[in-house]
Every structure is written in C-alpha cells, then in structure tokens.
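A single protein chain has been removed from this complex, and every other one stays in its place.
Chain IDs A and B follow the sequence of writing; residue 1 opens each chain.
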Amino acid sequence: MTKVLRQIALVSGKDLRIEARSRQTLGLVVVLGVLIVVVLGLGLGPQQVASGMAATAVLWVAYLFGGVLCFEKTMAVERHDGALAGLMLAPIDRGVIYAGKLISNLALMVALALVVTPVAVVMFGFDLSASPFGFAAIMAGGFVGFAAVGTLFAAAVSSTRLQGGLLAMVVFPLSLPLVIASTQMMARLFGEGEPLGSVGLTVLIAFDAVYLVVSWLVFELILEP
Amino acid sequence: MTAITAESIMPLADAVPGTASPAVAMRRLSKRYDERWVLRDITLDVPMGSYLALLGANGAGKSTLLHTLAMLSPATRGGLCLFGESAARPSPALRARLGMIGHQPMLYRDLSAAENLIFFGKLYDVSRPKQRALDMLERVGLADRAQSVVKTFSRGMTQRLSIARALMHAPELLLADEPFSGLDVPSVRAVSALLSELHADGKTVILTNHDVRQSLELAQRVVVLRQGGVVSDRPVLDADAEEVTREVIG
Partner (left out) sequence: MNTLKKKIWTAYWLATAAMFAAAVAMVFAWTPTEATMGTVQKVFYLHMPVAINTFLACMVTFIASIGYLWQRRQVWDDLAASSAKVAVLLCSIVLLTGMIWGHSAWGQWWTWSPRLTFSLVLWLLYVAYLVIRPSIESRQRRALVSSVYGVVAFLDVPLVYLSVKLMPDIHPSSIALAPEMKLTLLSCFVPVTMLAAGLIAARFHLQRAETLSMQEADDPSLDVIPVRPAGGLT
C-alpha cells in the first residue's frame, strides 16, 4: 500500500516539478479564469452583479474552462516525446498513473480557485462569511468529480488529434449534474441561509464516488501510448 | 522462405515448458488497426540471450510488433508469452524484466537528464537510483550534461539518454525500435556498441531496423516482415544481404 502511495506521489510530484519549472499551465489558466470573471461581470452589468448569487455560476464557468485546460496540459506533458509510453512500460499499476494525474490536476485547479475565487467574490460582492467552509466543501466536492472525469477523458481524447474543443465537448455535459447540484446547494446555503445538511454532502460524495470508481476502472482500457 | 513448422504453432502451454521458456514466444499473433490487419499470424520464438533484427519496409508492422511485445497495446488475436508468462495480464514483475527504446525518446523534456533517470529508476524500484543514474550517464557518455534539461539536447544525445533510461533497471530483454535513425556516425557506433555489450552480457535484444547490412553485422538472426506477416526467418550466417533486401522490398 505504501508502495502504491509512493508511486502516486512520484508521478504527480514529477508533474508539479515540471509545472513549477515552466509555470506554463498555471499562468495561462489563472489569467483565463480572471478574464472569464471580468467578461461575465461586464456582460451581466451592475444590476445582475449586485445580486451576488451570479458569482457561483460565474465561478463555475471559470473553473470548467480552466479545468479543461489543466487536464489537457498535464496530459500533454506525457504525450510529448512519448513519455507516456515510458510510464506505461514501468512496473506500476495503471491506476497509479490515473491517481497521479488526478492529483496533479486537482493541485492545479485548487491553485486556480485560490486566485479566481477572491477576484469573483470581490467583483460580485458575494458574501462568503455566512458559510465559508460550506462553500469550500461544495467546491471541493465538485472539483473531485470534475477532475475525475476530466483526467479520464484527457487520456482518451489526447491520443486523437482534435484536442482543444473535443475534451470540453466530452467533459462539460458529463459534469452538468455536478454544476446543477453545487449551484443549487450554494443557492440554498447563501440565498436561503439553510445550512449545508448531510443530504447535500451525501449527494456530492455519491457523485465523486461514482466518477472516481468508474474512471479508475475504465482508465486502464483507454490508455494508449 | 522458412516454412512454419508444426511445432511452432502448437498451443503455447506445450511449447513453453517451465524453465526453458524463450524470452519471447508469439503464437499466431495478429493485430487489427481500424480496418486493416497490421500484424498477421506471427509465430516466432526468441530464445533467451539471442540478438534478433526485425527488418521490413515502412508500414511492414515492425514498430507495431515491438509495441505489442512491450505490452503497450494488446494483440487482437493470438498468444504472446514473455519469459513463460502470458502477456495478456502482465504482472508488474514481468514489465520490470523488459526495457524499450522507442523512436520517441520517452523522456520529459523539462526535466534534466539526471532527474529523468532518477524518476524512472524510482518507478522501477531500483536501489540507490541517484548513484545508478550517474553510472548510466557515465556509460552513455553524458556525465557532464547530467544537470542539463533534456530539451537542450541534440538528437544523438537524447537517443543515448533514452538508452540509459531503458537500461536503468537492467532489463533482461531490450526492445529497440529503429535505434539508429537520425543519428550521426559516432552516435551510431556508440549505440551499436552498447547493444552488442548487452548481448554479450547474456541479455536478449530485439531491434527493428531498415538497414539490412548493418543488421546482418549486428544481429544473430534476421526476420523479415512484409504487410504484417513474417516472410523469412534465418540465422545471419545463412543470410545474404542481396537476398534479404529483395525480401524486404517484396
């Protein structure tokens, strides 16, 4: 067990080291996220923005687009120079590759959220103080499910040539229930002041469990150098 | 053309009794990609410690065959055993026994030479990966560039580093896909010397190549593929360069 954990840490540690060195992905994703927030803020105009609730939807748009870019980039690292084949030759379980990539993606998305969320909160006057932990819990639940599907399909799609739009086309519809659930929970939490009950959390955990288990099972089948 | 003998298409279980198992045993191995068969009924045994060259024109199926042997993608039909173990659901231990040099270097271009080797060494659970990485860099003549990032390397240097990566865990079987392509003369010499050294150490080497003469000098046995099927299989001693070339061209 510790061996598997060590291998996972090795794979995603390598990703994060490459990212720390080139800072390509994070710079791109953060700026894109801020741009999306600004564009939507301008587009919605002062009246809509003042309601505050628009912020959760705007944030999701930023996370979705930024996330897809993260998935593509972390997989591109493996595609370049056939490094993925090197990884696949190694005596490690395919699940280790999946888990490693998932953790790298989640790390990038958390970094993205740490920058973009405050920007949106300030610009949209969204009052987080009612339940900051509830907000974090809902977003974390959403991220895990989204990254689980994204990591899976990034591996499936990037061995085909048409990448850019395709990955988004695949991942967005599949992530819709996550978006619906989390925005609805946010509306209850901040709009109506209902506390985040165990039901809400269970739904999110159920989502993540389904996405994670299926992706983990299928990943082995779709991985090709 | 060497006829396929009756023994060679026997079921795998009979052909591979325990310890005397060949490094690679293929039985009617076929692979379809999209609408085309890219490998057709390949039956071959590669005994341990042999040095085999796979020849063939572009698109003859050499690279596909090596990929299949490396267990990177499954065959559509037929059986494959490595060291007597089925490749259908390979154990990690089986993967650890083979190394591969592809026509892509399989390295991370943003990491340094040493970092790449240490990363792969750790994946293979090599003991003292740092020391091993430095030794390997020494062996392929890149010791002075250990800390340089791979994307600054020339084609020849990348290829040598790629070989170091493939040998980090001292594999018993080395698969080399066109290891000489795009290399200058000194690099070709260095790489072929490395391969011969491995063979002298008792390792099994399978390489694909399109240079017939060079293959006849290096290997013990040459197998010619055409349109995904084996058209000839003979020891180098019996092979005539002209004739093999004719077989390659078809």
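Simple rule for what comes next: contacts are C-beta pairs under 8 Å (C-beta built on N, C-alpha and C of every residue); 3 or more make two chains touch, one makes a residue touch a chain.
The shown structure was predicted, so the numbers you read here are calculated from the model rather than taken from an experiment.
> Using the definition of touch stated at the top, determine which of B:Ala23, B:Leu44 or B:Ala60 touches the missing chain.
B:Ala60
> Quickly run down the residues of chain B that touch the omitted chain.
Residues touching the hidden chain, for chain B, are 30, 32-37, 39-41, 57-60, 76-77, 226-229, 231, 249-250.
> May I ask you to list the residues on chain A that touch the chain which is not drawn?
149, 152-153, 156-157, 159-162, 166, 169-170, 172-174, 176-178, 180-181, 184-185, 188, 200, 203, 206-207, 210-211, 214-215, 218, 221-222
Going forward, only the chains that are shown with their structure count from here on.
> Go ahead and note the Å separation of the Cα centroids belonging to chain A and chain B.
Chain A and chain B have C-alpha centres separated by 39 Å.
> What residues on chain B touch chain A, complex-wise?
Counting only chain B, the residues touching chain A are 67, 70, 72-73, 92-96, 98-100, 102, 104-111, 115, 119-120, 122-125, 165.
> Over in the complex, which chain A residues touch chain B? Could you list them?
For this pair, the touching residues of chain A are 7, 10, 14, 17-18, 21-22, 77, 80-83, 85-93, 224-225.
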